[in-house]
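With one protein chain removed, the remaining protein chains of the complex are shown where they sit.
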Amino acid sequence: MIQALNDSLIAAAQGLPMTLALWLGGVAIGIVAGFLIGAVRFFAPLALTWPLAALVEAVRGTPFLVQCFLLYFGGPFIGIDLSPVVAGLVALSAYGAAYFSEVFRAGFMAVPKGQLEAARMLGLSRPQTVLRIMLPVMALAVLPSLVNLAVILIKETAVLSIITVPELTFRVQGVGSATFAFAETTLVLALVYWALTEATSWAARGLERRIERRMAA
Amino acid sequence: MNPVLQVRALERRVGDVEILRRISLDVMPGEAIGVIGPSGSGKSSLLRCIAGLDPISGGDVLVEGRTAKPGDGAIGMVFQQFNLWPHLTARDNVALALKVVRGMPAKDADAKAEAALTKVGLGALGARKPAALSGGQQQRVAIARTLAMEPRVLLFDEPTAALDPELTTEVLDVIRTLAASGVTMLVVSHEMGFVASLSTRVVFLDHGVVVQAAPPGEVFGGGGEPRVKTFLKTYLERVAWTKDA
């Protein structure tokens, strides 16, 4: 049993970099793409944006696992032949982008109209208003939701083990299949993920508090 | 002397609703126009149409003979809700447009912002964010922000309506000082004493129509329109009721 725990921890250490890389990559791409989608959906006329809206709803309305299967197993039939890692990154980024885009869209909508009218009266151009007023004002409002989503995405990376991405869960499960010590390996997995998500939330709370203090200065 | 602001047959309709009906008004340099009237009479709409924030369905708004557009520096507006930008200090709120619209060097813009803040009595608080200011202080920053751009006409839409009573005086005093120094302005307010003492002329709006436009002595003196009299009587009963009145 000690042996199994030991092996699990080693496998976890080996799989962790892949999990972190996929997570950070997925969050980064998801935030950039989500921001663009959210901005287009907010600023462009409805007639142009409804396909984007349909896509976002389709991603938000279906399980991440099914999306992974569709991309990884279905993709090759339409010429999208991706390795597990790339498929995993693409799926995670797309999933994140759909949710992030809703956060940013809500953020744009939440900027008080009067603050934009004030900018307009003072002669700020549209790009200046977006850059200097809208983005900073909404950055504060969306931060908690962004962190929340980032934590959700850490957990979704575990699903990628099912399409054989060699990340944390996949590696540790490998120890399980070799030794049949599934109870120990799963316990190690649970604790490692728990620590990861708690650490992320804790760091985010610290960041939020610092920003709040600066706002009240 | 030519009027600074000319409003000619201004109309605003939304659907079938006529919010403003053929409003005409000439404002001379240095005038302070008080705008009063019942709730929903179109006071805010008039100011927003003059500012160019609400689209007009007919007529013209001219500042020094030219059609004014929002942001061209001709008209400044102070809102009921202050609308300061929460992520910027008071000084940066005032200096931002000077820098990015007027292209002023940062040092000059900051100096000008300080001067504008001093003018509204906030010289010492420039480094504070709006969240760390009282409502009255926030509104004074908003006034300084508009003032620094040196507009030809200043519009105030109920500048004290969102403030606790004890904070209204400090804002009204700033507006009074500006009027005394010759700033041309239109002020919508429910503070009748303030309007009466400040204005060169008072405009009474009802259902989107100018019912009376006259010096305050005439409007408040009781010689005016019956509708104005009823409005003022109701107002007085509310704010200054005495037993034998």
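Labels for the chains are A and B, by order of writing; each one numbers its residues from 1.
Throughout what follows, contacts are C-beta pairs under 8 Å (C-beta built on N, C-alpha and C of every residue); 3 or more make two chains touch, one makes a residue touch a chain.
By definition in this document, contacts and distances are computed from a predicted model.
The protein name that UniProt records for the chain not on display, among "Polar amino acid transport system permease protein", "Fumarate reductase subunit C", "NAD(P)/FAD-dependent oxidoreductase" or "Probable Ni/Fe-hydrogenase B-type cytochrome subunit", is "Polar amino acid transport system permease protein".
Across the whole complex, the hidden chain's contacts among the shown chains comprise A.
Listed residues A:32, A:52, A:162 or A:215: the one in touch with the omitted chain is A:162. Summary of contacts with the chain left out: across A:10, A:70, A:131 or A:203, the touching residue is A:70. Of the listed residues A:49, A:164 or A:197, the one in contact with the hidden chain in the full complex is A:197.
One chain is missing from the display, and on chain A it is touched by residues 57-58, 61-67, 69-70, 73-75, 77-78, 151, 154-159, 161-162, 169, 176, 182-183, 186-187, 189-190, 193-194, 197-198, 201.
Everything that follows uses one rule, which is that only the chains that are shown with their structure count from here on.
Averaging C-alpha coordinates per chain places the centre of chain A 47 Å away from that of chain B.
Put simply, chain B touches chain A in their complex at residues 51, 53, 70-73, 75-77, 79, 81, 83-89, 96-97, 100-101, 127-129, 131-132, 142, 145-146, 149.
Of all residues in chain A, only 112, 114-115, 117-124, 128, 132-133, 136-137, 139-140, 215-217 touch chain B in the complex they form.
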